[in-house]
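With one protein chain removed, the remaining protein chains of the complex are shown where they sit.
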């Protein structure tokens, strides 16, 4: 834990509440911060993320936009280059695909193309993840696409406290950042310090210490992995859970150190396995910890299909504690119950 | 080599010539095929890919569109669902980001979302790759983004003969495919059979047999790897070069078999290393050939920055035979000259 | 074109079929029997019915997130629809699509769409195919007022105009995109003001009047069939329920008075009053239709409830069309 991380005495807040509180505090602190997006003003965001902000900060700083994801991101770019510190919201992570040119061809590359002569303090917030029967176009985890684009930073918080601290870091950061909340965590409660604090981007977190296997997880897969670790602890398996928190830049050192310690690694994410971030993590770990590995780096992830609507299918699509436990046991070469 | 691969007696054609010939032959064979895109009609494509087609097939089948990448892909989707077999062109691969919603949220998922009740024989053609001072927005290799999307097939041909046979397979395929030509290979000549033939999607090719190390490469990195292999052969290093040709679906069996044979693997691509397809290939190889590997799977790829304009910088950005040789020597644990 | 009595009956039948289906879906949603998002079409029935009655069966439809009405109006099977909305195996998409992706390609209904503006280019592609094949089939793109602010819409309608494709563009202007009033996000009085920018004719109709919608659609479809290109219809209408889900009144973004004022113009009540007063259809006949449709909807609910969840084995099917060579 670094000096900027949360202190001890804290209340409980929900994941969304932590996000919302951070926005209030940030906007009070810095007049250059504004929010823009669909329904973020009057309605306070379709999930309530922006609730109440317009009452305190007015329409000037809480801007309801047309349904125009490209222009929403472009608005952010132009305003950021002009010295403001915009937070623009894309309601669902799936919609980054609608705005991908502005995100990946414009925002990400502007500074470099301009030979360094630009600063782009732009934060994009969005909501990802499956498990709420939102079907193929409202459930995706597309961080792998964003991580592949030099110039962006990408954050996937796994707890209310991390969400607050990472959002603060994103907004204060002088580069384009994308913060992805997980839809199934909105109501999840946890201790959150009241004061404004920052969790630095690119610094991962050892969520649970262990010795037998390293589980690398982020976003909602962290609590799922914790559940798996609890269960396995009863069977005498000691899991170390490492949460990179920021997936770009990735805290490779932390992941590699843990891999070298436990000698076995399982990477977990909600995104599709093929070409997911797990591939990059596996590739880096085998590069950096080759001689330490007692088993291949394993990946637990979504299978190769779009996300189904029916709860009857979706619950087999998204990785959960059970599948994580099984993957861990397999990597340990132990018998998998029912397998 | 399967039965559908090129035969022996062939003339030489350029890479672009092979593409163009395949289009003529396909369009003669099947009245349902049409091409649509910016400048593909009257002008024959800005690179000449579609030259002459309008003279034989007329404006009805060679459609000049507005500058509207989303609608171009959407036109293809709607026409494909209606029973035609469209080929739509996006001038530069970078522009897939403009049309990413139609590609990844619509075309890729339509069949699945509809419970199977749709067939989408859509081919998207485009031009990728760096090395022509086209700068950050006209030089990218973005296949990793596309490969991560279930429902798409993605092809990156490395020779005129492969380009022809793979294009034919794409167009005849009843799924959305994306074929990426490499801009720096347009004029490259090679033997190409005259008759119409198909190279099946998902079947890789051992371009060169060897015993010391497997080089996995696709697109323009294949000829670069061949140059590297030639040089290293003089120093007694025997390289096997495996070209997956189709990057989605990936011919994992072929790559793994080669890895198990040579025990060392170097993956080469033009795309940015972080989150590139090399990560997926490395992850799969260490999963499937863990006990066979004598060294980590290495990746030679572009560094983590947008693509610079200046030739003085760009030539250090794109992997070439020299960097590939060095990577191979490193993976073999041999001294790298000048290192 | 003045509608015949048969046409009037058809308009009424389709409107009511939508209404009753949607009300039932809303109840199931409230009862937690319908997972995910539910965007009800109630209030706008005259638009789907008016347009679809004017269409031929071979004409195609592309739709939106608010797509049930279009499928019902196209003749959708209520059993399969209800089952799909409940995520069941016997649904139109075998439970894989749900409300936002419901479709019936056999009925030429090319699918609802979860992406605002995402379906419009697809309608243009279908229109292209019609012209290419040289038939006189027309494709119809339904879309909301809010969706006219997104890039895909713009590109698609311009392309259809430039290539003179047989497409009918039907804007269902219900004055809101989710919870944002239209005047906040576009500086024009009527959405149809955009038509001139594409060089195509535009017309405003009362979207609460199925006959008016029908007549405009007949015109637009005929024009497209004659090879004269697209037409833009703006139907002024209103959704009674919330953007998503069922709540009607007591919302922050619009007043209860506004809701009530629109309900006073209800497309079905008004229609029934007019046709009975004019002696065109008897009150008894209307009542009989209602009884019939109530039974159909009830059966659909039962069908949906009795349908099993999809087999896990289907999770990874339908991603690709298998090649059979």
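Each chain gets a letter, A, B and C, in the order it is written, and its residues are counted from 1.
As a convention for this text, a contact is a pair of C-beta atoms (placed from the backbone, for glycine too) under 8 Å apart; a residue touches a chain by one contact, two chains touch by 3 or more.
Just so we're clear, the structure is a prediction, and the values are computed from it rather than from any experiment.
Within the full complex, the chain left out of the display contacts the shown chains A, B, C. For the options B:15, B:197, B:218 or B:317, the residue in contact with the chain missing from this view is B:317.
The residue touching the chain not shown here, chosen from C:184, C:225 or C:290, is C:184. Here the missing chain is touched by one residue of C:196, C:264 or C:287, and it is C:196. Residue C:150 is the one among C:18, C:34, C:52 or C:150 that touches the chain missing from this view. In the full complex, chain C makes contact with the omitted chain through residues 149-155, 158-159, 161-162, 164, 184-189, 193-200, 229. Where chain A meets the chain that is not shown, the touching residues are 34, 60, 63, 65-66, 68-84, 86, 101-102, 105-106, 110-120, 150-151, 153, 173-175.
Contact between chain B and the absent chain runs through residues 38-39, 42-43, 46, 64-70, 94-95, 98, 132-138, 303-306, 308-313, 316-317.
Simple rule for what comes next: only the chains that are shown with their structure count from here on.
Between chain B and chain C the centroid-to-centroid distance comes to 41 Å (mean Cα coordinates, whole Å). Separating the CA-averaged centres of chain A and chain C is a span of 36 Å. Chain A and chain B, compared by their mean Cα positions, are separated by 31 Å.
Chain B has residues 101, 105, 112-113, 150-151 in contact with two or more other chains. Chain C has residues 93, 95-97, 101, 113-115, 118, 151-152, 318-319 in contact with two or more other chains.
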